[in-house]
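One protein chain omitted, others in place.
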C-alpha cells in the first residue's frame, strides 16, 4: 500500500526497475533553501529517460531530422520523498510501466548512495508525427524493446 | 468531465482561478525539438506560485533566516496540453485548491495569448520546521489569506 | 579609467546605453550560497540581447526556418560587481558597442532598483550561413538599425 496514486505496493514497484542512470547534483541546481531545487528533478528524469531509450536503441531515430516520428511529453509528475543536496550521487531508475498503442507510461525512482528512496515519478510519453501532429502507433519492434528490460510488470 | 485526475469538470475548474503571473518563454528554455523544454514548465509553476504567495503577503516570512517555518514541495505534476514556443506570452494562473492542516494543494493553469489552455498542473506544498523537519500547521491568518483569492472551491 | 578590459571610462560607458530589458531574479536561479548563481547572468544577457534585437526588428528573420542567416555567440563575458538575490528587479541594458563586417560586439550593464551597477558584460555575435557555416556580412539595413539606438559610441 502506498499513498502515491501510481504506486500500489511500494516494495513490489521498486522491484520492477532494472535500468538506471547515475546522476550527481550540481551546485547550479541547488537553490537558496540549500537543497536541490524542485524544478531540477525533471531534468534528471529527462536525462534518465533518454539514456533508457538510448539503451534500447530508440533515441537515434527520434533525433534524426528526416524521421517523421518524434516523442513528446504528455504529462509528468514527481513525489519528493527525501531532500537532495549538492554533490549527492543518485541513481535514477527508469522503466516502461505500461505500454499503450501510441504512448508509454514511464516510471522513475531515485535512490541515494545509502539506497534510500528520494524521488518517485511517472509520466506519459507519446509518439507523434511531426507532419500531422497526430499520435503514431509504436512498431512491434519498439514495443518488444521496451518490454525487454522490465523485470515484471502488471503480470 | 476530464481525463486529468485532478480536474473533475474542466470548465468549472478554469473558473476557480483569479490570480495569474505573466511569463514569456525564453530562448534558453527551448530545446532542440524547437519548443519549450518539458522541464521548464516547473520553473514557471514555481515563479507563479511564489508570486501568488507574495500577493498574499506570505513569502517574506518563509524567506527570513530567523523564521523556523519553511515551505517544501511534496509533489508536483503537469499535463502538457499544447506546445509552447520561443517568445510566447502566457498567463500562469495559480490558486489554493484545497487547504489542509499543514499542507496546501496548489493548482496551475497556463493560457496562451489566444486564451487557449496550454498547461494544467497541481502540487502539494507543506510547511515544515527547519529545526525539526516536521510539518507545521498553518496559522488561521495564513488559511484566511489563501482562501481569500479563490473564486469558488469545494463548495 | 576602469579595471575591466572592455570599459575605458566607466561613466562614459554607462552613458552609451539606452535600451534595457527588465528582469526579476527567480528563486530557481539562486543557489545554495543564497544568491543568484553565477551561470544565470548569461540567461539574462541572452534574454536582453534578444529583446534588443526584437526592438530593432531583427530577430524575426533569424528565427525563420527558411532564412539562411542565423546568429551565433562567438564569445561572452561577465564581471560580477554586486551580488544579486531572489526577487531583485534589475534592468539589463544592451547596446551594439562596435559593429564589424559580419559580427557585432554587444555590451551589457545590469543596474538594481537603486541604480547601482551589478553586472557588466560583453560578447561578440556573428551572423553565419546555416548552409555553409561561414560568416555572412550584415546588410546595410541591419547596420543602420543597430546604430540607431546607441547614444554615442566611439564617435
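Each chain carries a letter (A, B and C) given by its place in the written order, and its residues are counted from 1.
Everything below uses one rule, namely that a contact is a pair of C-beta atoms (placed from the backbone, for glycine too) under 8 Å apart; a residue touches a chain by one contact, two chains touch by 3 or more.
If you're wondering where the values come from, they're calculated on a predicted model, not measured in any experiment.
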item	value
Absent-chain contact - pick from C:10, C:74 or C:117	C:74
Interface with the undisplayed chain - residues on chain B	27-28, 30-32, 34-35, 37, 39-40, 85-86
Those residues of chain C which, in the complete complex, touch the missing chain	4-5, 32-33, 37-40, 42-43, 45-46, 63, 70, 72-80, 83
Residues of chain A (touch criterion as defined above) contacting the omitted chain	26-28, 43, 46-47, 50, 54, 63, 86-87
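By definition in this document, only the chains that are shown with their structure count from here on.
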item	value
Separation of chain A from chain C, taking each centre as the mean of its C-alpha atoms, in whole Å	37
Interchain centroid distance [CA atoms averaged], chain A/chain B, Å	23
Multi-chain contact residues (two or more partners), chain A	32, 37, 39-40
